[in-house]
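Removed from the display is one protein chain of the complex; every other protein chain stays in position.
Here is chain A:
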């Protein structure tokens, strides 16, 4: 049997199997060890006997038996039996049939995701734990993506596990508001994970792209669990639409190519089509949210065959709606870009002036301010803004973009001012 296929089957069954084992044993380490052993046995027996019809159920069954054996062995070695664990074990056995019929499948996986994305954990630990536990990436792979050492990553994951063990996540089926809160927490962590991969730039950027793939996989998993949640459709659409630009977004050295300068023929049409389909579905619900609105902006960029075809008026409206739902200076700055394209530089400049304090350390603020001042003929002030932007640039592409504008200012200053439009 094809070994690659075996690996894919185990990976696909992992969240469901681990989630059921977590509910049976109520301990992440026990569940993980049980699954590990079950996977080893699968690697031995499946190639000979063929794969089982239901890989997850097989792994749950074998993993559960392995863990119970381990608990029994520990019992014999331990001086005093732990009554609570013993009755737990009986419960676990009685509950097996129930587990396998998947009646708790949805809340089990959500719980597993929620444990990993627990609000008590700092973001970096949430992401690392989710990649290790849910996605099943090795510590080495995660360390590579986060550009850190294996030892440091191991420590980060251990610390996160210890913290969630003491966080005491209840194992009963959650109430509807609790469930909604869990979904929102997990969605936010998936979004963060995606941005870890997406925001990377420079020589290491390509190493981090797998984080985007993982985030999309987790978003799809969450959407399969909650197929009627418009915001989860929106999140999945957003990630697909952003990631569709991956091949055009980074140059050979991993530096970011600005949206206007990207070769749009290299955008992934299949991801765009799926993103648009999901967004279309989400909008039918008439319950806009932050992910849907951002996905709608990404969709307008994706639909434009050339930069000048972009529907900026619609983008301005979407950013205004996003500003109302989630006020933030960065959202206002994005809206100002659209305002500029739709209504000219003066109203855009008026929009961003109040953001100066909040965004004084932000490259894009000074870049936009410089461009607007330039358009308004305020060349001296534009030069100051561009100089600030260059000092804050994160990548050679950002710096080069600003430098081109500065060069143009200098040329303009030494030739006839009337020629500059």
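The rule we apply is simple: contacts are C-beta pairs under 8 Å (C-beta built on N, C-alpha and C of every residue); 3 or more make two chains touch, one makes a residue touch a chain; residues count from 1.
The rule we apply is simple: contacts and distances are computed from a predicted model.
As stated in its UniProt record, the chain not included in the shown complex is "YCII-related domain-containing protein", which appears among "FwdC/FmdC family protein", "WD40 repeat domain-containing protein", "YCII-related domain-containing protein" or "ATPase". In the complete complex, the residue from A:110, A:223, A:333 or A:368 that touches the missing chain is A:223. Among A:8, A:40 or A:199, the one in contact with the hidden chain is A:8. One chain of the complex is left out; on chain A, the residues touching it are 2, 4-5, 8-9, 11-12, 53-54, 213, 217, 220-221, 223-224, 227-228, 233, 236, 273-274, 277-278, 281, 284.
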